[in-house]
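What you see is the complex with one protein chain gone and the rest in place.
This part shows subunit A:
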């Protein structure tokens, strides 16, 4: 309320000063409106009526009251001032906005999947060193710096939806790791169980127990053509954006080589509690099965595991597993199938020790 009163008072003051100002100006105008008076008086003189100027007073009064210019400035000047004022406003807005936009890093494209993992490069390098110095010290002479650089150069400054195997070629050439024969373990829809198994059976390897798999497991990464930085905001989603994204192409590439390098008896942990136990669209079904070399791999053993609570069934004779059997038959690889392979079953029992199928013989 008091503020309003203040404002009103201010307005009154302004109006008062303005009117005073106007009065002063009027007086000035009356006293000396330079060119009008002169012109008129001149014209009066020209018209040859120097003494009598009947319009003079009248004109004076009309000029000062009706036609009075704002604040004593002429029309042209007014327009100039207005234009200048508008220009100032425009510049005043445009310059800071321009600076802000220029300062901001070029915007990455927006995708539907989660962005690059925070501290991606530190994690990548740290894992490489942990793997080569601690986990498999026989590889301690590996150059992790070179590998880290080759990894990032595969996707930085590139279209994250246009990734190809070629992009990862330099990385693949730096990392050659041959898994011993009979020790390869594939998995499909059974990640936790398969990795629990190789954590205990340290001489068996899943892809994530090899150097590249160990480094990249669980991480996300992508770049952008318009920037040399990683995109931490979002990365392409396999289904909703594109399937040829940096991460998917990486896993296809390393899975292919993992299968190509396998020899002897290979194993696969499958999930018998889902309908498509053997999924032709999975990495195992799409990539790994078809890149086994029959001259090196003579047998594939499938361990079909069921959830411990479910009733035991024979998933080995299910149609989806039969599908796998047929594919391997055409490739000349022997197929052996076991329901609930004992050592892996024991792992499931660790989580459900009270279950009836986990009780010991006394």
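Operating definition for what follows: contacts are C-beta pairs under 8 Å (C-beta built on N, C-alpha and C of every residue); 3 or more make two chains touch, one makes a residue touch a chain; residues count from 1.
Just so it is clear, contacts and distances are computed from a predicted model.
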* Structure fact -> Answering from "Peptidase C13 family", "ADP-ribosyl cyclase/cyclic ADP-ribose hydrolase", "Sperm-associated antigen 6" or "Translation initiation factor eIF2B subunit gamma": the UniProt protein name of the missing subunit is "ADP-ribosyl cyclase/cyclic ADP-ribose hydrolase"
* To do: Give the residue, chosen from A:75, A:239 or A:342, that touches the chain omitted from the document.
  => A:342
* Structure fact -> Contacting the left-out chain: of A:77, A:90 or A:350, that is A:350
* Against the chain that's been left off, what residues of subunit A make contact? List them. => 117-119, 122-127, 129-130, 133-134, 140, 144, 196-197, 199-201, 218-219, 312-314, 316-317, 336-340, 342-347, 349-351, 353, 356-361
